[in-house]
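Only one protein chain is missing; all other protein chains are in place.
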Amino acid sequence: MPETPSKRQLLQGNEAIAHGALAAGCRFFAGYPITPASEISEQLATLMPRFGGTFIQMEDEIASMGAIIGASLAGVKAMTATSGPGFSLIQENLGYACAAEVPCVVVNVMRGGPSTGLPTSPAQGDVQMARWGTHGDHPIIVLAVSTVSDCFTTTIKAFNLSEQFRVPVIILSDEIVAHTRECVELPAPEEVYIINRIRPNVPPEWYKPYEGDSRGIPAMASFGDGYRHHITGLVHDDHGFPTENPGEILNFHQRLTQKITRGFPEIMMTRSYRLEDAEVAIIAYGSVARSAMRAVEEARQQGIRAGLLQLITLFPFPRSHVTPVLKHCRAVLVPEMNMGQISREVQRVNQSFCAVVKHNRVDGQVITPDELSTRLIKL
Amino acid sequence: MPETPSKRQLLQGNEAIAHGALAAGCRFFAGYPITPASEISEQLATLMPRFGGTFIQMEDEIASMGAIIGASLAGVKAMTATSGPGFSLIQENLGYACAAEVPCVVVNVMRGGPSTGLPTSPAQGDVQMARWGTHGDHPIIVLAVSTVSDCFTTTIKAFNLSEQFRVPVIILSDEIVAHTRECVELPAPEEVYIINRIRPNVPPEWYKPYEGDSRGIPAMASFGDGYRHHITGLVHDDHGFPTENPGEILNFHQRLTQKITRGFPEIMMTRSYRLEDAEVAIIAYGSVARSAMRAVEEARQQGIRAGLLQLITLFPFPRSHVTPVLKHCRAVLVPEMNMGQISREVQRVNQSFCAVVKHNRVDGQVITPDELSTRLIKL
Amino acid sequence: MKKNQASRYEIRFSGSGGQGLITAAVIFAEAVGVYDCQFVCQTQSYGPEARGGRSKAEVVISDAPIDYPKARRLDLLLAMNQAACDAYFRDLSPGGLLVVDATLVEQYPTSRIVAIPFTTIAKEELGREMVANMVALGAVGVLSGHVHAASLEKALLARVPIGTEELNQKALQRGMTEAAKVQLDTLPRSIFNDDEV
Amino acid sequence: MKKNQASRYEIRFSGSGGQGLITAAVIFAEAVGVYDCQFVCQTQSYGPEARGGRSKAEVVISDAPIDYPKARRLDLLLAMNQAACDAYFRDLSPGGLLVVDATLVEQYPTSRIVAIPFTTIAKEELGREMVANMVALGAVGVLSGHVHAASLEKALLARVPIGTEELNQKALQRGMTEAAKVQLDTLPRSIFNDDEV
Amino acid sequence: MTAESEKPPVEQSPPAKPASRKKTHFNVAFYRDWCKACGLCMAFCPKKIILADKNGKPMVKEPDQCIGCRFCEMHCPDFAITVSERQPKRRKDDA
Amino acid sequence: MTAESEKPPVEQSPPAKPASRKKTHFNVAFYRDWCKACGLCMAFCPKKIILADKNGKPMVKEPDQCIGCRFCEMHCPDFAITVSERQPKRRKDDA
Amino acid sequence: MSVSAQTIRHEYLRHNKKFPHVWCPGCGNGIVMAALLRAIYRMELSKDEVVLTSGIGCSGRMPTYLDFNTLHSTHGRALTFATGVKLANPALNVVVVMGDGDATAIGGNHFIHAARRNLNLTAIIINNSIYGMTGGQYSPTTPFGAQSTTSIYGHIEHAFSIAELAVTAGASFVARSTVYHAQLLDKLIEQAMHKQGFAVVEVISNCHVQYGRRNQLGGAVDMLKSYKENSVTVARAAQLTPEELEGKTTIGVLADRQLPVSTEEYEKIRLRAEQSGGKL
Partner (left out) sequence: MSVSAQTIRHEYLRHNKKFPHVWCPGCGNGIVMAALLRAIYRMELSKDEVVLTSGIGCSGRMPTYLDFNTLHSTHGRALTFATGVKLANPALNVVVVMGDGDATAIGGNHFIHAARRNLNLTAIIINNSIYGMTGGQYSPTTPFGAQSTTSIYGHIEHAFSIAELAVTAGASFVARSTVYHAQLLDKLIEQAMHKQGFAVVEVISNCHVQYGRRNQLGGAVDMLKSYKENSVTVARAAQLTPEELEGKTTIGVLADRQLPVSTEEYEKIRLRAEQSGGKL
């Protein structure tokens, strides 16, 4: 067994995600190299076998996504990591994980898009895609990281949510977070709060693999542990068998949606910074939230009552956290390294409460504190 | 040359799309079979060679999408057709077509999702995905069809928009439209209004493949006709060469967005039905619009001033058409065969104008006029 | 362009997969739509192909553009087996007509019914069980009163495989002849009325 | 937990790809962050790997959590060649210090400068041009005044390939010694002032 | 296409119990609910003893002719045939 | 690894102009801006006449020794070498 | 020693599923399913240790009916799911059933890579030369000249030899049978499942409904008859000239070799990694 990495380390965001995964109990990683996510693979190629886990580099991202689903079904927590082009490719199998309720974590270290785009530049262009990238209505959770220690803790959180709700969780990182090095205190294993999937506690004959508990979440058996069952991407009944019965189809969809809806309090995470008395606020996520924090500070220095709501959970959209900000502020600035993706959500939930102002940057450059404080001052 | 099919024919929606493509001048089709879209392939396998065009069945949908891009670059109008799972798979190359501004048409005959879902049931679950399915901000046009003759005319329109704006156009059909047979008057070729891509009119030495005209749309040379140029999915400058210069990156994005913004009047298409004096309205698209029309009729018979705004263009979202309806009606019903996808857009543009009510069906069944008129009456 | 339901005429062809009911419905729709130039919509329930099971196909005819394409209240139901008959007869409108294959349907759920042994006719008189659908089509054509015989024949010839034209044509004719014998006005109204359903 | 810019100290290591500047920055950051337990952020401009070109790496040090991770106004710029020196010296804050490799930089854009022939030292004294970055690291460590020598050494030993520890250590020491000779307070303030830039 | 040949299809191994002196008899049972009347059992029985009834489903003409080759059983795509050795009515130690 | 061998690398075809009676001379020109000092030309010149300057970039020691095999030209990954026959200064009809 | 259909019905078919299964009358898929079950029965595997994976297609329906750990994945991706299952729990016996389209059209890449990687999996490919489920479009194994719904003028592409592809790509064990040779088939499947390393069994199977009918090959009976007549064993094939082999299907074991298997190799990696500890 490897020595416990309970110590302060200087890590890149990507490395911290690898460590977070290991800390969360992830023991299977399948990936395909891509800038700027490759370090996650490289770290785990090195570390996984030391933890008794498995690393495999597959022939492409489609295969990586398939493999982590397989591993998760065999009872092992699993992850893959990619960037835009690979994220496009995994979508079909990601949808399978949503439909068959297979816990797994997918990291997308965003780079400039569309297409091959700007492989080495930061961007936040895949936000709506993380929600809508695969076909059909499906539940999903999307989290964003902004610091290296976020990378560590949010990855653990991602695994926990994934296991708890039997839903794939997407972590959106970006090139800046990915390659920034900061110090992280890696906790001892016993200090890490871990949620594992619920195993069936009925005899195998009684086991219904898709019968929800009170919260709509089915207990999950692993292949090989005596609960022989069927997994499919077709719409299925409680037994996991394909159905074309409208009532059963409806149940299927409703449970998938409701398990997430019921979990809102646990799933929705944001951070508030100086919002108590704010008249203008920034709503930001990812590395932009860091610039935003500085901008708030600088605006305050100029006498402007500014604040920041940092979104950690992007989807389900944390409406209940955002609405109060919209209600209490005169104006809200939504800076993003894209053409305006989360701002659409903010606009959707904004019932004419306040002015929602977009600030977008798509030239491959980071959004600086200066440009934000300038805008804040003019709001 | 084939005999002119200028006559009244009983066609399935899928067949009408095939005929529409041929009428629009499409001479290359690459596809991979999938229910409920396969008839499009089958029709074109038969018809393409008669029109001197090419049909090819590729090894998968990724390849199909790649092939139509190649064909379009070689100067031939090209199309592929698929359903949800395949639509997930084409996304990476679709993004390439957006970035490299390659005209092409992609048909998605929607079936129940997520994942393998309900292969033979109708659904509208891929609407947001059509907008956001590929990574990175990208321009795209999404149209929906609701009748067999729509299938014919909208396919022609799709090709026209695609050629005019150098942007991929998605046609969203659904299993009902796809397999319904109705009569279509196939016009003679000379009766069809066709837009072709603009060819360069400068000498090859002067040609800049990505320099926009006054509307931001670059003239497009074909491979082989003397204008040797470079095509890439990397962010590129006016010459088509990769760039990491922030100013050029910004230009790239702005032009991609603006060419669509400037085209709004031509791109945004809706149909109004009895909206003049409507107090309540339905906003619908695809086969649901047909039920909606009947429901409006029946509600009117019960004395309710109901109307229908049928969206043909789903994205860019026809805000300018929707807003007046929101402003003039007391309430708007948005019925969809999904969990609420276009309703999000309606909510986004609704600045507290009126009540926006969702009506969703995801059990594999069509939305009937009865259920809609019942809701209309209670609005 | 107000429409009301009165102008719609709705037919369902039902039976088991392999009986050729979709083909029959398509020919019917083509006759009505292409040759008679009425508005028509033809739909079917679509299942994993070629693997049997229940089968249904619908034709909606109208004198105005058709909004909702599926049948809501059938004016005519063709049931080519008992299962289909049982499953669908309740979708008939009051006054709707049930047409059954007397060869395969034994229990009649209504008395407003026309029973013709399509399969027996096809097998014994025409020598090919396969064409029972065309016999039924001929009958439905006549009984519906919504299509011209000549149109039905033209549509049929355009759709059937080369070499089988004559046989199919004969089958269609046989169905028409058989239906012509029926006196629709002598049939009772449906035994179930609107609000019972 | 109010923060202001004053608590930040920003360094940029710049030169050409292959000079090992990212390694130097990482070791510096590790010394400051892991061994000195300060807040630190290390970033770099990231290009297609292994294919040369300009290279830069930054370290931001602070006594409070660091929000914006990139350097905005450099307190110290290490320029290991002329191109980097020319490109970046304007990012120095008024009073910021320019440290150059005297072997490769010939024209000095400011007079608040420390010029040490890192490459020559590495090549001629240590026998390996490759370790010029470690010589520079030692110098930057001392000149920044923001890291303990012992920490730098520990961080270095943890990061360099097995077998090269001694050489690298020597290089680091050499840089420190060289820098120790510099009397920072005798240097003029920058010739450019805030609003000129 | 000599489906008429009397010898068991070449690739199949000999009957389950090879040539004992006393002729072994077999039961060939059909699970008619599952049978789809595909005709495979009838076509390939080396003894040609499986015939179609009026619904096209199989029945055995001369059960005693069955050599227990199990070809029918192994080739029924619907698990609708079970071939079993007929229980001897005789004394136990006779075998 | 006998990079020392004097004969041209086996697979390469003989010099552009095979053995004429008069020895043909060649110019080996380097496009120094494009040269990345990879060393391939120096390592493989069968005559070993390409040497590195202080920047590692190539120069030709004894140009007359060049046999015009073009190995260097064909293997320069950067199109930085051009080998050409030296224009005879003599009468045209001398060749 | 031969297991009866009755035993199979009782032991392996899911009691809560509707039978008869969905396949067309006479479809070869059922014959393959029976052969697989005979092999598993003979191997005396516990049902709990068997994982049966499939993709999408008619063949893809097989897992639904069988009382193992079953996994109906996405079209073409069965081997990727199986790779995850196997690596996560190498004790499981993982069998992957695929159609020709599934395995070699959309799934072709995963197929050659699984072979190259030589993971300990058993792949059974039911090759009916057509996309059955979607209605008879040509597949990568549809012969040149054949009719399909997307090649009504005759197919103009060449067919893959699935087995040869597997051999070249690096599979440890490669065999071929037809559904006519049901007994050979179950033996080959058993051998494949015993084999350490990636093992492929290609089964030539009849889709008379979508393929046979359109190509004048008749129904199920006719197609099986032609398999009987046109198959030659590996041994026999060795004695025939290429001309004589024209149009014949070689059946039996085509390759059987000892190669490092990735599950085992990965165990060694774990050891090396533990030893390497600290610095790398």
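To keep things simple, chains are lettered A, B, C, D, E, F and G as they appear, and every chain counts its residues starting from 1.
Throughout what follows, a contact is a pair of C-beta atoms (placed from the backbone, for glycine too) under 8 Å apart; a residue touches a chain by one contact, two chains touch by 3 or more.
Please read all numbers here as calculations on a predicted model, not as lab measurements.
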Where G:Asn109, G:Ser231 or G:Thr250 are the choices, the one touching the absent chain is G:Asn109
Determine which one of A:Gln12, A:Asn93 or A:Ser115 touches the chain that has been left out. A:Ser115
Among G:Leu165, G:Cys207, G:Leu224 or G:Leu254, which residue is in touch with the absent chain? G:Leu165
For chain B, the residues touching the chain missing from this view: 1-3, 27-28, 30, 46, 48-50, 52, 54, 56, 58-60, 62-76, 78, 92-93, 96, 222-226, 228-234, 239, 241-242
Touching residues of chain A against the unshown chain: what are they? 32-35, 38, 41-42, 45-46, 49, 55, 57, 59-61, 85, 115-116
Residues of chain G in contact with the chain that isn't shown? 105-109, 112-113, 116-118, 140, 144, 152-154, 156-161, 164-165, 167-170, 259-260, 262, 265-266, 268-269, 272-273, 276, 280
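Criterion: only the chains that are shown with their structure count from here on.
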Going by the contact rule set out at the top, which chains touch both chain D and chain G? A
Taking each chain's C-alpha mean as its centre, the one farthest from chain E: D
Could you grab the centroid distance between chain C and chain G? Build each centroid from C-alpha atoms only and quote it in angstrom. 44
When centres are defined as mean Cα positions, the distance from chain A to chain C in whole Å is 55
Residues of chain C touching 2+ other chains? 48
Hunt down the residues of chain B that sit against at least two other chains at once, touch-wise. 85, 115-116, 119-120
